[in-house]
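Before we start, here is the structure in question, set down as structure tokens.
Complex shown without one protein chain; remaining protein chains in place.
Let's look at chain A:
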Amino acid sequence: MRFFYSFICFTLLSISIPVISAESADKPTLNVYTYDSFTSDWGPGPKVKKAFEEVCNCTLNYVALEDGVSLLSRLKLEGRHTKADIVLGLDTNLIANAEATGYFAPHEMALENSTLPEKWTNSHFIPYDFGYFAFVYDKDKLKNPPTSLKALIENPDSPKILIQDPRTSTPGLGLLLWVKKVYGDKAEEAWEKLAPRIVTVSKGWSEAYGLFLKDQAPLVLSYTTSPAYHMIAEKKNNFAAAKFSEGHYQQIEVAGMIAASKNKELAKKFLDFIQGETFQKIIPTTNWMYPAALDKTELPEAFNTLIDPEPALIFSSDEVNKNRKAWVSEWLNALAK
């Protein structure tokens, strides 16, 4: 029988582990769910944490997942029991879906400093940066990059590419929508044509970009702003984004506050902080995107050398929400053939 008791004690002990580890903190902790490139050493995460903790008398704790779409899935998996106070890293393509979950609280902010190309009207999410998807290449290794999405897809000899999974990653989803915008009903056939030249579909942006830097393919799906990283951080001018004649799909990255958060005051303070100058000045040279509330003149010089993404392509958030599932299955089908 003693064996049985020790077994019960043991079970109780293992149950208590998550409970104990969840408590024990004197300062309040703000849990921010975000993607892993945000929290990496070279990303905005460490600087943002330092700057915010100086003003908040709190601990900022990141939970890093692969990429933006994973954030939303994770939130749905955790349901109303989530420990997140803030989710940072969703984008315009996901916000209608995210809002429909009912987990997010309205931000009630005016957003007067917004420098987005369009007026921001969403009531639940705060934009923090924006950018345009593009295929990035090394000018020394690839002399004639494709000049349009159609050329990339339809020319069987065009270079191989690295892309991300639209089920986990916002750039992956962005490319799916980009192709949809250009091809409409013919998108599935377009993906079938492209399929043989996809080296890998990675879960997140970091992995695909890492593979690109290891020469696993000449083109990688990233942003028009990515070359700025190589110019500023590495002093290399040989990376460029391929300008596509159809235009580039636009992404606005957003953060939102969880309605059930126990630290609502703090969460609100963080959303304010995101719109503030300190955070916005960190973004261009760490997240390598255009800041959402900072005057263009404040951008580093290298940003002026980047390609002009116009015309910007975008679906409305509602439209994406209505069709995402069907379009993703279409993508799955095309690549599974």
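As a convention for this text, a contact is a pair of C-beta atoms (placed from the backbone, for glycine too) under 8 Å apart; a residue touches a chain by one contact, two chains touch by 3 or more; residues count from 1.
Methods note: contacts and distances are computed from a predicted model.
A chain of the complex is left out here; the name its UniProt entry carries, from "NADP-reducing hydrogenase subunit HndC", "Thiamine transport system permease protein ThiP", "Cytochrome c-type biogenesis protein CcmE" or "Sulfite oxidase-like oxidoreductase", is "Thiamine transport system permease protein ThiP".
Of A:Ser73, A:Asn155 or A:Ser316, it is A:Ser73 that touches the chain left out of the display. Touching the chain that is not shown, out of A:His81, A:Lys143 or A:Lys235: A:His81 (per the contact rule at the top).
Checked against the full complex, the one of A:Asp129, A:Asp165 or A:Glu253 touching the unshown chain is A:Asp165.
Checked against the hidden chain, the listed residues A:Lys119, A:Lys214 or A:Lys235 yield one contact partner: A:Lys214.
Listed for chain A, the residues touching the missing chain in the whole complex are 1-4, 7, 10-11, 14-15, 17-18, 22, 63-66, 69-70, 72-74, 76-79, 81-83, 165, 167-168, 199-203, 206-207, 210-211, 214, 216, 324-326, 328-329, 331-333, 335-337.
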